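Here the complex is missing one protein chain, while the rest keep their positions.
Order of writing sets the labels: A, B and C. Residues in every chain begin at 1.
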């Protein structure tokens, strides 16, 4: 009987996954000084403290509040403080001011997490099978949600550390020996109708479906990401000074901010170095170029006589491959030498604006705000990075950021129209 | 012999089309006071003077400078003043300051146009057939370019007049009797691969090709645009106060600017009126709703339980229809009652971000900047408006504006996923 | 009998002065193209058209509306359009948008002026002596007000012409031969109590009184303004690169805007030239330095081992001199060689913030807004410039502008503490 089965198998599994996910977030905070928890270096970033609290709030709001008998919030104002963007849940503390809240303290936020964890685990034990089946999708969403914040926690921290003149390190220097980038090859794909999107088997975010057909004209797909070494050629060839290589908005952004290299690249004397979560070190030409905006990726591709793949081309080309690569789980916290894996190291910018798939319908209620309302003015990225939990990565996963964002681990992979 | 043919037929035809296009621009300025020529009411708009000069500069720069024996520019600084955005042609006067140039005077700009016209017509007569064949595509582009500025001249002027508390009129009040909107019906389209884009027969902008295949899932397409009357229902149902109906960026834009109705709608006492190029008048519920942003169009569609069509759905659905409708040539300067035509009255926002078609390559040199570099952060509109010259309208024409733009004649037409 | 006397003498005199003042404003507009009338090159400046209309509005609002039998405004919306800053009179069109009103046309504004002139002159003839005595102070204020706008009309136009790459000229080039600057001498003034401010004999603005006592410690006063030649030494000595010479706010302003020389100075090749109302010409080292901010004047004085005089020192030092100099009436429209006159050529920045004199009370009602509400964040300037009508200049006249303003004819004169 399904209920029995769920009772004996799923509950402990669910509970363990819940505990593991929650623990991994806290493990990521182990290297932090208490002072680091409050850093918000730009409005797009959030303090580690806030990530810790918001991921607790998610379970409290979307599960405990709806299911826990006699529910009372841990603190009456935490919903106001730690709601991110759910209008249906009510007003919230302004995003750019998240770094201004010294209280609740870090200790209070860990206590909040403890409380939510205990009540969640207790709920998982006490509810009946029907209720468990009802909350399972939200529980699962909450864990994937927390994984997203694990990645953001690292990228936001890197941004804050990167602007501190003391250049703090998150982890000790890497001792991995330098490696070679794989040789660049081109893989041909014929024109055809392809099925795109998630087929409903296992978890996926709503924006990965419905599965639908897309016609792809013939294209060629690069065997590995663009490397720092190749990107240096673009810079040396005045890539940052030639408007003909850039989108108009990209050129304006470049001029306004003064980009002349990827984020976190610096000159120490005449040597190019790069700030990483393991400290500043010489730029490695074999690594995938990283921390570039869509505009830079697009300009590089144009300079290289190629273009960015659409997200559909990426999915079609990558489709058969196994999901493996350099993810958060490796604890390298930085891309390794550019190789043949289509996953990990760096997210790759695609040429596809982030829009709904045909037939897309967001969920009803607050959770419908999770993805759908952001389907404008952003570009899709695919593949996962060295800061993405491995369990979070999927063929159909659609990450999205505005075209001027540079603080994620973002790189590019080239594509070409097939020769006629 | 082709040369002969061109001599006897094409030259006079080309010359007449050139003269007509140039004359139409100036005819549009007939109702202006001299003071109106200098108005720039926001950075996105340009003064009528500037439109007049820039369209002359286009022919001077891209044809005369390259072909006229002993070419000397009409004025050494006009290239700096009247270049719009062509980096390859050199520096230029900042766009937001176009309204600050009282000199050259309007008379000098008309003299500039006269000079360019005469030299162009003289060139058309004097060059040999081979040269004529070479410049014809650019000449044609220049005329379509001028038609685009005819539309902008009107929409920019409407914007400037619309904020003047005296509400000047461009043309006398309309005497057309009120009409009924057509009944809304839904047309079903089955899933299929469709050919999209221009086939190369006759003129098209480079962004309309290459012709390529797109797979469309089954969809339903509305028989006419959404009307003011229907949009009033959206407003009455608190459409402007419900964040669940809006994209996140759209809600932010709405809040920042304070939108509560389409642009140019006002309240006179308790009556809704609308400012038009023929003066302020009571809002007509039968007209297509107009002067709304993409965000408003998208919110309306969500409220109505529908969605915006993609540009491919639009092109597939409209494909067989004849190009006719209420265009600039009618000199109504305002949409008429919403009917069955798929063209004219209002541009319709599509759900498609403006990106390149597969295989797209912009032209080499400065003219490659015409369309390609804007392929980011804009949405595609289709169909033409009451301010578009009829000759300018095509099935494959892709207009594009940022999602918050409201000063063009922009409305919407609904689509729906086909019932499963 | 006073009434009789007023009848036979004062009315024609008043009427003639009124006509003359009004005519002088329009004479200043004679060199303008119609297009120039609408120029507003920054929010601080107003279009010539607006100056013409606003000075008519002043008489219409503060005299005709209160005194004319059966008064009806020339146009029901002109009070909204042409009120400058009188909250007591009602709402008004936003200042930064004054250049966006192509309507009313220039012709309509001249008609407005005609109408106000005729009605004013008719009123002056028809009212009785008591009423005449009542309105005389406001009439006089209105004429001085119009003189202020004569100066602004020129300085605003210079600003707009100065940024046009065509560098239009307001008047033909000057043919005056270069002259020598007078030799700089220092005049000593002993410590003493001095009477400062207007004594009530003849017209003065309310901010020039009440007359009161100020104690001045001993000081030395320079015999002429600082010249371009001297200012070039400051520049050559890195005056614009040494923060120790600058006020903190001044340094920030300099950095933000990128000042490296006075406004209107340009380099043509390696030659320093200056844009004037009579066109661009080589910089004349003998002229008073002009178009500098308070911050630059203050930095120069510090560099020169001196300081700016307070407005009280200026008034005490200049007191006995006759009011003569290079004013608007000379129609040179530019400073002449720096000489011994304490008036004309350039306004001199004083070290005195613009605040109320002891006992100051603004008038009741709207006209109380004329001066008093601006007594914060501005610095006092003294002496009049080449753009000030001669009749407008007085020993006690207090001009005032924010410390970063550069578009008036502003220079400096040095002072020093007396040696102990």
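Just so it is clear, a contact is a pair of C-beta atoms (placed from the backbone, for glycine too) under 8 Å apart; a residue touches a chain by one contact, two chains touch by 3 or more.
What you are looking at is a predicted structure, and each value in this text was computed from that prediction instead of being measured.
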Neighbouring shown chains of the undisplayed chain, as defined at the top: A, C
Candidate in contact with the missing chain, chosen from A:116, A:141, A:160 or A:387: A:160
Contact residue for the chain not shown (choose from A:101, A:252, A:286 or A:356): A:101
Contact footprint on chain A, counting only the chain that is left out: 33-41, 77, 80-81, 93, 97, 99-106, 160, 163-166, 168
Residues belonging to chain C that touch the chain removed from view: 85, 87-88, 191, 193, 212-217, 219, 243-244, 246-251, 294-295, 298, 307, 351-353, 355-356, 358-359, 368-369, 373-377, 403, 417
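FYI, only the chains that are shown with their structure count from here on.
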Same vs different contact residues, chain A with chain B, by half of numbers used: same
Reference chain C; chain at largest CA-centroid distance: A
Computed distance of Cα centres, chain C from chain B, in Å: 47
Junction residues of chain B - those touching two or more other chains: none
